[in-house]
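A single protein chain has been removed from this complex, and every other one stays in its place.
For chain A:
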Amino acid sequence: MEIKEIQQEIVEEFSMFDDWMQRYEYMIELGKSLPLIDEKYKTDDNIIKGCQSKVWVHAELENDKLVFTADSDAIITKGIIAILIRAFSDQKPQNIIEADTEFIDEIGLKEHLSPNRANGLVSMIKQLKLYAVAYQTQLN
């Protein structure tokens, strides 16, 4: 599936929830089921700066697609990463670079997009895109 389609799917899933409680409970569930990063990649080098909780991201090229794995020590953050990874992982780097992130707003997680240093969603998206740029350069 293309990034846009996956994002639409996520938006539809979240639209079923009536209130923030259900949205957050779902996010926490997603966080718990996040495919974990290999322990060997949980290094300081792989920590995303700018998050109050620790976030590790690892990217690997499989065929011509970029696969992300990640982890965090905070469960809500893990939920956010799970959503991002679902949208961006296993995609061609160029598509990741070009993808927009408006769906975050649409699923009612806009507060996580604030430049407040307490949450690192903005840094996370930036990091995923940076990986994509790096691997795209490599492919070229």
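Note that a residue touches a chain if its C-beta (ideal position, glycine included) is under 8 Å from a C-beta of that chain, and two chains touch if they have at least 3 such contacts; residues count from 1.
We adopt the following convention: contacts and distances are computed from a predicted model.
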Exercise for the section: Just go with whichever of "Nuclear transport factor 2 family protein", "cytochrome-c oxidase", "Amino acid ABC transporter ATP-binding protein" or "Cysteine desulfurase" UniProt uses as the name of the absent chain. Expected result: "Cysteine desulfurase"
Fill in the blank from the handout: Among listed residues A:I76, A:I97 or A:A134, the absent chain is touched only by A:I76
Completion exercise
It is residues of chain A that touch the chain not shown, namely 20-21, 24-25, 28, 52-54, 73-77, 118-119
